[in-house]
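Sending over a structure as structure tokens; questions will come in a sec.
Every protein chain of the complex appears in place save one, which is left out.
Chains here go by letter, A and B, matching the order in which they are written, and residues are numbered from 1 within each.
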Amino acid sequence: MTFASFIAKNALRNKRRALLTVVSVAVSCGLLVTLLTLQRELTVPPESEAASLRVIARNKVSLAQPLPAKQLSVVEKIPGVVAVSPFTYFGGNFRDETVTSFAQFAVDPARFRDLIVEGKIADGSYDDFIKDRTSCFVGADTMKRYGLKIGDKMRFTGTFYPVDLDLKILAVFQGTVDDRGVFFHHKLLDELMGNPGTVGTWYLRVASADVANDVIARVDKAFENSSAEVRAETERAFQMGFISMLGNVKMLIGSISAVVVFTLVLVTVSTMSMAIRERFRELAVLKALGFKRTELFGFILAESFGLAALGAWVGIGGSWAFWTLIDLQKLTNGFLLYFEVTPRIMATGATVAALLGIVSAIGPALAVARTSVVEGLKTLD
Amino acid sequence: MAAEPIVVVRDLSKIYRQGDINVVALDHVSLDITAGEFVVLMGPSGSGKSTLLHIIAGIDRPTSGSAKVQGIDIAQLDESQLADWRNQNVGFVFQSFNLIPVLTAAENVELPLLLTDLNGRERRKQVQTALELVGLADRGHHRPDQMSGGQQQRVAIARALVTDPALIVADEPTGNLDAKSAGDVLAILRSLTLTAGKTVVMVTHDPKSAAYGSRSLHLEKGEIAA
Partner (left out) sequence: MALPLRYNFRNVLVRWRTTLFTILGIAAVVAVFVLLRGMARGIERSSGNTGDPRNILVVRKGSQAESGSLVTREQFRTLQYLDGIAKDERGEPVISAELVMIVSAPRRAGAGEANTLLRGVTAGGMELRPQVTLKEGRWFVPGKREVVVAQRLASRFAGFEIGGTIKAGPDRLTVVGHFDGTGSAFDSEAWMDADEARSIFDRDMYSSVLLRPRDEAALTNLVARIQADKRLSLRAEREVDYYSKQTMTAVPIKYLAGMLGVAMSIGAVFAAMNTMYASVAARTREIGTLRVLGFSRAAIVVCFLVEGSFLAMLGGILGSALAWGVYAFVVVRGINFGTMDFQSFAETVFQFRVTPDLMLLGVLFSVAIGLAGSLFPALRAARLPVISALRSL
């Protein structure tokens, strides 16, 4: 027998309690990891190298306000701009859905090709898409989710625009950070709307990341004091702006996480103090046999730390496996997309569990240290 | 050597506070115990016999007076020194055995040795010797709940012996045992004083148990009666 085996035997003495403790720590750790991942999902947009080379220009009033189509000739002449296409959010509902989670954009197919350099054609042909005014270019995830194939029709009911779309799938792409979008001819939207001469936003690709800021400044400047002032920003900044509109969500999730940790502490502390209370008399015997306070504290700490660590391992590993293996996109109707449990988040969970193991050992250890051998021997339960 | 007192108690007093009143557990007690003696402390409950035992064993502290064991005034030792001292010099036997239920008999006996520098092999050898002394050499791998009360108490005696202490204290060691087992336990304690030169101090209120001792002391209201 060694100190280690002695501690292990003690920790598992009451198997039911050890199990309950490990499971409750595991559930809480899993929950914490899930919340942190949710927070990250909602507040940190996925990074992509190509995205840092793209700039979105919208109407300064708001995203909902259109821009005049004639701005194109000005934008494409700005130095540093490699490609530009209109990019208009259609916001339609697919089939009978009341909420469609993937976006549809009206673009200029010939120009758009030069914008999404990271996307690859997975099926069909981009040239077919360019040729057919009523066709669309669809992300592989959306194809898979609805079981679509080349040649199928997609019908969208307009919510922002008073028109409906009937599109034929002629090309499929994949390899972007979000392979869900549907892209169709801006000309089709123009026709349906009676050629209003407007676009939603401009989507630009710049020559290099170094000139991005310069291009942004020039675009903004070009339309200053015109009837349609423009606000240009990188794709990432644009996404961050969208996220900031979620308002107090970040704070909300942060405070819930704090409460989860607090609950976790309470549960573990109470379990540890129960475990030690049960053994008060035994610990007094150990003291009588010559064990010192520091050694007893070591026993308690190791036991509490061990249970917390085991719980953390199960909880963090379990939530990682869960979120990695399930098809979240399908489950949440596209509301949550990546839900990546990062090593950093797992480390945070593990740190919390480690501190928990230490904190919950303090109370019982102090109680043991304060009690004399004679008092301890008198304890019945 | 035999004439040398191993325990020298002088003017020992212990006053407890219980609620608002002071309870005098020991009132200026003086006592010498010679090495190899089997001293039995008797007296009604509340007479102070257990308190005296606890102080001699170094698990309780006197209010005043001194208790020297092998020349060391244990009242002067700090918490940590006292713990080491107990480990090396005193063996405990309790009324309710106080074995650790999750450990086997051998592991229970081995427990105090975890605090020594001995390696695993040496520890196992000493454990085996101690178990042989109490006649349980073949029961080492049994857990306490698989043994009778008498066997459990013999394991407890083995645990008290394993560090080879000069002094063994026993608090009502037969209180939870039937007559046969009690006789076995007392015989072992007596033989320890006779053959191994150990000193045993035992608290009991059973006159039959007291008969095994070499000397009986009677405590009454915190004082040693004649």
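What we mean here is this: contacts are C-beta pairs under 8 Å (C-beta built on N, C-alpha and C of every residue); 3 or more make two chains touch, one makes a residue touch a chain.
Note that this is a predicted model, so its numbers are computed, not measured.
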Among the chains presented, those that the missing one touches: A
Chain not shown: contacting residue from A:Ala122, A:Leu148, A:Ala228 or A:Val314: A:Ala228
Chain not shown: contacting residue from A:Ser5, A:Ser208 or A:Ser244: A:Ser244
Which of A:Glu278, A:Glu295 or A:Glu340 contacts the chain that the document leaves out: A:Glu278
Hidden partner chain, residues of chain A it touches: 16-17, 20-21, 23-24, 27-28, 30-31, 34, 59-65, 91, 98-99, 157-162, 164, 225-229, 240-241, 244-249, 252, 256, 259-260, 262-264, 266-267, 269-271, 273-274, 277-278, 335, 380-381
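To be clear about the criterion, only the chains that are shown with their structure count from here on.
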Contacting residues of chain A [partner chain B, same complex]: 1-3, 6, 9-10, 12-13, 281-282, 285-295, 372-374, 377
In the complex, chain B residues that touch chain A: 54, 57, 59-60, 79-80, 83-88, 92, 94, 98, 100-103, 107, 110-112, 114-115, 120, 159, 163
